[in-house]
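Only one protein chain is missing; all other protein chains are in place.
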Amino acid sequence: MKAALRPEAAAEMIPENAVLLVGGFMGTGSPHRLIEAIRLRGTRGLTVICNDLCTPEKGVGKLVASGQVSRAIVSHIGLNPLAQKKMIAGDMEIELVPQGTLVERIRAAGYGLGGVLTATGLGTPVEDGKQIVEVDGKRFLLERPIHGDFALLACHHADYAGNLGYLLTAHNFNPIMALAATTVIAEAEHIVPVGMIPPDAVKTPGVLVDHLLGTGPC
Amino acid sequence: MKAALRPEAAAEMIPENAVLLVGGFMGTGSPHRLIEAIRLRGTRGLTVICNDLCTPEKGVGKLVASGQVSRAIVSHIGLNPLAQKKMIAGDMEIELVPQGTLVERIRAAGYGLGGVLTATGLGTPVEDGKQIVEVDGKRFLLERPIHGDFALLACHHADYAGNLGYLLTAHNFNPIMALAATTVIAEAEHIVPVGMIPPDAVKTPGVLVDHLLGTGPC
Amino acid sequence: MLDAKEIIARRVAREIRPGTLVNLGIGLPSFVANHVPEEIGVFFQAENGVIGLGARPPEGMAEPSLTDAGGGFVTAVPGAASIDSAMSFGLIRGGHLDMTVLGGLQVDEKGHLANWMVPGKMVPGMGGAMDLVAGARSVVVAMLHTAKGEPKILPECTLPLTAERRVDLIVTELAVIRPTDAGLELLERGPEVSVEQILAATAARLIVKDDIPEMQLD
Partner (left out) sequence: MLDAKEIIARRVAREIRPGTLVNLGIGLPSFVANHVPEEIGVFFQAENGVIGLGARPPEGMAEPSLTDAGGGFVTAVPGAASIDSAMSFGLIRGGHLDMTVLGGLQVDEKGHLANWMVPGKMVPGMGGAMDLVAGARSVVVAMLHTAKGEPKILPECTLPLTAERRVDLIVTELAVIRPTDAGLELLERGPEVSVEQILAATAARLIVKDDIPEMQLD
């Protein structure tokens, strides 16, 4: 059983220079209260791995705007002009990764695989410096696993065993990131007693989740 | 929209020497009515890719007993003494694959990946003849994708758009196999009108499913 | 008189076959959906996590957890399925997506697309574009023929490529062009556009056979 934490208590767990996997796609399915708590705490030197850097006012974009992110591994920064400016100026290290490759690299870490063999990125700058592996005469890029110190997830509902369920397009990277970090923190809109979520509706098994964040007064 | 077929009509689609991915784990979550129709039709030379060969009286084991299977790629045949006998006598080609490697190889085919890099099987006979790939100083076996001509799935409920839902331990290989075959046939216990399955409960999107088998009189 | 984007959206819509799975990029390509009749049963995928993307919601009926790849509020059709990012890109990379419609910065005589960065100036990132071009069965580029009067269809892309795969069709307000082994073949003229106007606005060599018909628009 996992008691629900306050956002500030969760933010305190995260040290400077931590590597964070953060769920969400343009902010949908991101743990907004936890992100705000990290912003208020001011933890610096963070590496953020996320689908995108959202906008400067929202989601992980807020941590870019506050200068707390020194490095990002993302697929898209098109709606965050500030991040683009920092990248071009060399003020922030940003590795751009094709979205499908990004999710598979995170999955590879979570599933104990040595890497991902993909045709995506062949013949493009994504190929630079990477090993090519031939399988049955076809060429594939070898992309390496991405593991995080923390996974910061958002979900629609959870139970106190840590089982998680997601709503509509708020799934995105969350179910995959749940396997790929040393410590997994999930922010839930609702936390229900154990036994209230049917086994077939559980998208992330509770054994993967270390800490829950509730919405109540705690 | 996909009208429900009778099992015999589905069995007719499957030619001699077809490569079949068959869902199920010791028969739980296998398409039993479809398997029976294939047995009655007598289609020969089949390659069966399945978690296990069940027992000689049940699931894909029935097709082994009837002599219709010439080749199998499975993780376990411990409860099918007939299959073991045939394998030892050289009457049937059986490739034994670690269960986790088997599901990832099928997934690799379905997800368009070049192969699977895994530590499972290193230092064992599974390693024989396979390429070893080194990633960050660690050794991994390169295991190749497995694609089928047909995926024969079982599910608890479907809608007429082909969306599928599974019950408890009857998920097993079904959701992964749904991506890895040229033609996907799903046998459902219930087929409901489109719109009756909430989007978050769909485990296999209907766009992957070519044909449905119902339980009604058709 | 239709404006340029309207012409492109209407013309691309005619490429979409009944009962297929189609991904529309954000921006111009997203307008295509408005011109696809509901009764042909196309499922639109938004790569952030829904199959069966619907129209924008009516005023006051938006749900924050149902958004498209641009982060905008959408609806979903009956029979829709929520998927996580791994499944979403499994569909894209595994060859399950019938068509993708993407914007472009440049296309060249080999049919190579560049659409994810302008070095030193604009670095939106590739998002899902590299996966889509590498994996979709058919790739349609929907873009304005020129940018600030400069041709975007060039002998060779000067910007970093999105993939080494040749795209299948280019649709602009002036022309429909098919990349082939022999080069770029002009198939259709825009409404009231002459072949001379097309040639003048195109830097790449075009293969022009007799009698280029005008686009049919619904």
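Going in written order, the chains are labelled A, B and C, and every chain counts its residues from 1.
Here is the rule we use: contacts are C-beta pairs under 8 Å (C-beta built on N, C-alpha and C of every residue); 3 or more make two chains touch, one makes a residue touch a chain.
This one's a predicted model, so the numbers in the text were calculated from it and none came from an experiment.
Undergrad: Looking at the whole complex, which visible chains does the left-out chain touch?
TA: Contacts of the omitted chain with visible chains: A, B.
Undergrad: Which of B:152, B:176 or B:191 touches the chain that is not shown?
TA: Touching the chain that is not displayed is residue B:176.
Undergrad: Which one touches the absent chain: B:4, B:26, B:63 or B:181?
TA: Missing-chain contact among the listed residues: B:26.
Undergrad: Please output the residues of subunit B touching the missing chain, sorted low to high.
TA: The missing chain touches subunit B at positions 25-29, 51-52, 54, 74-79, 84, 87-88, 94, 96, 98-101, 103-104, 107, 118-126, 156, 166-176, 203.
Undergrad: Please give every residue of subunit A in contact with the chain that is not shown.
TA: Output for subunit A: 1, 107, 109-113, 159, 161, 163, 179-180, 194-195, 199-200, 202, 205-208.
What we mean here is this: only the chains that are shown with their structure count from here on.
Undergrad: Should the pattern of chain-chain touching be classed as line, ring, star, complete or other?
TA: complete
Undergrad: Have a look and report which chain pair racks up the highest count of C-beta pairs in contact.
TA: Comparing chain pairs, contacts are most numerous for A-C.
Undergrad: Let me have the rounded angstrom distance from the C-alpha centre of subunit B over to the C-alpha centre of subunit C, please.
TA: Centre-to-centre distance between subunit B and subunit C: 35 Å.
Undergrad: Distance between subunit A and subunit B based on Cα centroids, please, to the nearest Å.
TA: Each chain reduced to its C-alpha mean, subunit A and subunit B end up 32 Å apart.
Undergrad: By residue number and range, which residues of subunit B touch two or more other chains?
TA: Counting only residues that touch two or more other chains, subunit B contributes 111-113, 199-200.
Undergrad: Please list all residues of subunit C that touch 2 or more other chains.
TA: 50, 76, 82-83, 86, 89, 93, 135
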